[in-house]
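With one protein chain withheld, the remaining protein chains of the complex are depicted in position.
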Amino acid sequence: MSIAVRFENIVKEFGTVRVLHGVSFELPRGGVYGLLGENGAGKSTLMKILSGYEQPTEGAVFVDGEARVFNNSRAAEAAGIVLIHQEFNLAEDLTIAQNIFLGHEKKRGWWLDDAAMRTETARVLAQVGLDKNPDMPVRHLIVAEKQLVEIAKALARNARLLIMDEPTASLTPGETEALFRLMGRLHEAGVTIVYISHKLDEVERTTNEVIVMRDGRFVTRRPTAELTRREMANLMVGRELSDLYPPKDPSPAPSSAGAMPRLKVVGMTVPGWAQDVGFEVMPGEILGFAGLVGAGRTELFEGLLGLRPHSVERIELDGHEIRIRNPREAVAQGLTYLSEDRKGKGLHVGFGLRENLTLMALEHYAKPWLRPGDEMRALQTAVKDFGIRTGSLDIRASSLSGGNQQKLALAKVLHPKPKVIVLDEPTRGVDVGAKRDIYFLIQRLAREGHGVIVVSSELMELVGLCHRVAVMRAGRLEAMVDAQHLTEEELISHATGTKN
Amino acid sequence: QNKVNLGVAIPAATHSFTAGIVWWANAAKAELEKEHKDLKVTIKTAANAGEQANQLQDLVTANKINSLVIFPFESAALTKPVAQVKNKGVYVTVVDRGLTDPSAQDAYISGDNTAFGKVPAEYIAKALNGKGNIVAMRGIATTLDNERMDAFNSVMKDYPDIKLLDAKYANWNRDDAFKVMQDYLTRFKQIDAVWAADDDMAVGVLKAIEQAKRDDIKIVFGGAGSKGMIKTLIDGKDSRIQANVSYSPKFIYEAIKLTAEARLKGEALPATTIVPSVLITKDNAKDFYFPDSPF
Amino acid sequence: MVEGRLERARSFGSWLHGVGPVVGLALLCVAGTLLNSDFASLDNAMNVLTRTAFIGIIAVGMCFVIISGGIDLSVGSMAALIAGLVILLMNTMAGWMDQPILVVAIGMAFSVVLGAAFGLAHGLLITRGRIEPFIVTLGTLGIFRAYLTYFSNGGAITLDDSLSDVYSPVYYTSLAGVPIPVWVFLLVAIAGGVILNRTAFGRYVQAIGSNEQVARYAAVDVDKIKVLTYALLGACVGIATLLYVPRLGSSSPTTGLLWELEAIAAVIVGGTALKGGAGSIAGTVVGAILLSVISNILNLTSIISVYLNAAVQGFVIITVAFLQRRK
Partner (left out) sequence: MVEGRLERARSFGSWLHGVGPVVGLALLCVAGTLLNSDFASLDNAMNVLTRTAFIGIIAVGMCFVIISGGIDLSVGSMAALIAGLVILLMNTMAGWMDQPILVVAIGMAFSVVLGAAFGLAHGLLITRGRIEPFIVTLGTLGIFRAYLTYFSNGGAITLDDSLSDVYSPVYYTSLAGVPIPVWVFLLVAIAGGVILNRTAFGRYVQAIGSNEQVARYAAVDVDKIKVLTYALLGACVGIATLLYVPRLGSSSPTTGLLWELEAIAAVIVGGTALKGGAGSIAGTVVGAILLSVISNILNLTSIISVYLNAAVQGFVIITVAFLQRRK
């Protein structure tokens, strides 16, 4: 049933840039392996080679002791090797069922057997806990649901070696638990699993052994049981990491004490998504938003920015009532939003880094003509400030690794120097080192007097970082948890509605 | 008197000549319907052969015509559709472009495309005393254009000292004629006469010559007798415009009038009526000047 | 609850969206009947459907190309050239052999094969040559028409009378009261619908148009599928041509002018997006019929100046598109 894999001296070059420098290691059959490494370490690239999406420049992949060359994913899948992509690979116009079976359609004679594919899709969707009609176009799904479809797609392939590249990056605890149960069942059935994640607690929980990569090289492998999370983190970044979270500053005085909130929202309704939500964030405050997938947080803020039809009683910025009909007005008033959907809403992946960085603040560079020199300097600063790892500044955003794209997106929304920033899943796909950088950055922003709102599905992150956390459930604001009561258990109980 | 429901199928007004056709057809409709209570005229304009065939169907099926005057968009292509109309008992008069199968029509009234090419050839040959360089423009690749070009060439065969330097398509279009003429002027240092083959193209030709400030060209011969060119001829405004050849869109007016009046009386038309294309010079130009027509 | 409502609202929206051209067509038909009572006659309906057949058949093929994210500007020229070559071939063969029916049959087969071959050439230039479909087919638009002009010496290529008599029933006969071209149109449309929705090929066409990279990742042979869509369109052009030849019995440099625009317009009016990814054959068929109904109504009435026909068509097209605009 299960298969074993061995990499031998795998080298991969894109053009003339070498991103894998002769990686060799082995994945004995039946294990659950955690693959760790900083952003850009080459994890995804190596796994794409294993699963037929990329071809190695040099070296060979041995499957069950036999050298194999997979020219495309179908060949790899025929050998039982299936990859769940870090970036979504779904055709938006097709339905869930059509996507799940794309390239592997079930047929009856000449004709597609849609009924069978629908049934099978319903089955795998149930396994991953997604309650959607298989005939729904993927376009209508939210990010987390797309991630679940990606996982379901892999399940429909009867994998013997399943590679999961950050499957939980956009999942909340509920779905994550369901996924772990699923992994457990697959493991019992003898499937070899490779699990890539920057959430070290998950790696700790689910894997037998971790393999660490750095800068395109194999570094080490250790049984998971022998390692603490901190040790994992240190191995990844190759140096001693101090605390992940910055020390918390005291909560700023609440508006009930007479202080002026930075942003105050009263009676916000986004039809079909969020009902009558109100909140405020003080200068210097970090306000978290927790909730299960589908709680309506993303849509609440998209509504606030005018990206969805909505109604609102009152929005105040620094005590002045304002109106926001579109993101442009929001930026003009000093409010920016980092989308959770990096590829679809956050970055122009076909653009250069410079053009992405300055897009929201172009008026600063247009006097009246744009100055590429100034933009370039801004990029250099941003690359330094945000720790964006890239060989050259003159590449397209699509050639950055996932985590580095996230940093670029963050730099982009901070570039117009907003007073209030809404960060939706700011550390998705970011490695621990970079995560730490982002947390410190968020704290710095708060210290500078910004109002910071962090929407996150990582409860640890909210607990570690925020002064207060708003919990949403089914479109309503369920609770506002203050610093004293901030624990993961508390948040989960509100989010799931089990708090009495 | 018979009731006559007359359908008129003509090309759409896409350039000046066809605009003249549309205008004259409408003039005939207005005049004849006022004169005869029993006459109804329906005019349809088509942008291509297929559309014209569609219109024939519609005229028969929905408008229930019993007589048809058609200026076929294209001879060969419309033969079958017209035959179908005739088979339904409609009296068919074909104008200008003859069908490939004459049994599909009752009467044929035509301009003279041979003369359209012959007259200018003869005029130019004589004016140049049988010696010189000429360039020509062609319209859009069609049978009709071929007929004119062949007629022109057949006359020129008798004048070995006249050299036809080149004949390129300018699509009966002023702008294209301007460009082609500019390039002729670049290419040929001595041109004695231009056969522009259409008054629209002649407009472009004249502008190109003016711009190049060339004075070797003595004759620009257009064709079809548009009001602008006839006016220039009458006024003697341009020494290069010395003559023209008639090919007036007015024959559609004649065709409609003859057909309508004959049918009202229950008579037939002669099988073939040729409206001759004649040389227009300053002397007879007034007879060919219709200032109200768009052409 | 909320979700149920939302679901329903959404599917009603997409239903309305899909139904837009149908509503437009229905409104047009009402208008047509009011303007001229003969509009609603069976004869007229058959006339309109018959003449829609050419563009409709081409539009079915075009629908595949557009859904896959491509475009083909050459279809009108291609039809004209195929018609010319088929007529030349049939005329020549008629000289050799004495069985006009066989000659016509060979000519018809040749028409489809030639179309598919031209389409194949397009597909290969686009995929192997990595040239924008717009450029490739703009180029062949000129090339096809130029060669037709060359073969016809600028005039028309006309089918021999003897053959014409044998061939014309293909256009002019009715089966069960419905003219043959309408039957063929129906068959092509049904085949198109089945291929698009019930075969892996159709699925891949949609996947490629929606996201080529995803299709590639799913091990879909993107190049092959693209080539096939162009070949399919070419074959449709061939079929349309084999119905066209018996109608007018000739081909000339003005044959098929602007058919590409009509075919593309039928597809887009039918609700397919120009950028590809999704579309429907049924919509395309309705779009094609809608376009010919507009000019049919204009032919049946004379309330507006003939000069303004094109303007009326423009207004109607925009209005229909407005009715089915996407949210």
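As written, the chains take the letters A, B and C, and residue 1 is the first residue of each chain.
Just so it is clear, a residue touches a chain if its C-beta (ideal position, glycine included) is under 8 Å from a C-beta of that chain, and two chains touch if they have at least 3 such contacts.
Since we're looking at a predicted model, the values are computed, not measured.
Undergrad: Out of B:85, B:107 or B:141, point to the residue that touches the absent chain in the complete complex.
TA: Residue touching the chain left out of view: B:141.
Undergrad: Looking at A:173, A:216 or A:346, which residue reaches the missing chain?
TA: Touching the chain that is not displayed is residue A:346.
Undergrad: Which listed residue, B:33, B:101, B:147 or B:175, touches the chain dropped from view?
TA: Reading the full complex, the residue touching the unseen chain is B:175.
Undergrad: Quick one: which of A:118, A:132, A:146 or A:412 touches the chain that's been left out?
TA: A:412
Undergrad: Looking at A:93, A:165 or A:355, which makes contact with the chain not pictured?
TA: A:355
Undergrad: Which positions on subunit C touch the chain that was left off?
TA: Interface residues of subunit C facing the absent chain: 71, 73, 125, 129-132, 134-136, 138-143, 145-147, 149-150, 153-154, 261, 264-265, 268-269, 273-275, 305, 307-315, 317-318, 321-322, 325-327.
Undergrad: Under the stated touch rule, tell me which residues of subunit B contact the chain that is not displayed.
TA: Its contact residues with the unshown chain are 13-16, 18-20, 22-23, 138, 141, 166-169, 171-175, 178-180, 182-184, 186-187, 200, 203-204, 207, 210-212, 228, 293-295.
Undergrad: With the missing chain put back, which residues of subunit A would touch it? List them for me.
TA: With respect to the unshown chain, the touching residues of subunit A are 15-18, 307, 326-328, 330-331, 336-337, 339, 344-351, 355, 359-360, 362-363, 365-366, 368-370, 391-392, 394, 412, 416.
What we mean here is this: only the chains that are shown with their structure count from here on.
Undergrad: More C-beta pairs touching across which pair, A-C or B-C?
TA: Most contacts of the two pairs: B-C.
Undergrad: Which one of the chains is farthest from subunit B, going by Cα centres?
TA: The most distant chain relative to subunit B turns out to be A.
Undergrad: Looking at mean CA positions, which chain is nearest the middle of everything shown?
TA: Given all protein C-alpha atoms shown, the central chain works out to be C.
Undergrad: Between subunit A and subunit B, what distance separates the C-alpha centroids? Give it in angstrom.
TA: 72
Undergrad: Subunit A to subunit C: how many Å between their CA centres?
TA: Those two chain centres are 45 Å apart.
Undergrad: Provide the C-alpha centroid distance between subunit B and subunit C, rounded to the nearest whole angstrom.
TA: Result: the chain centres lie 33 Å from each other.
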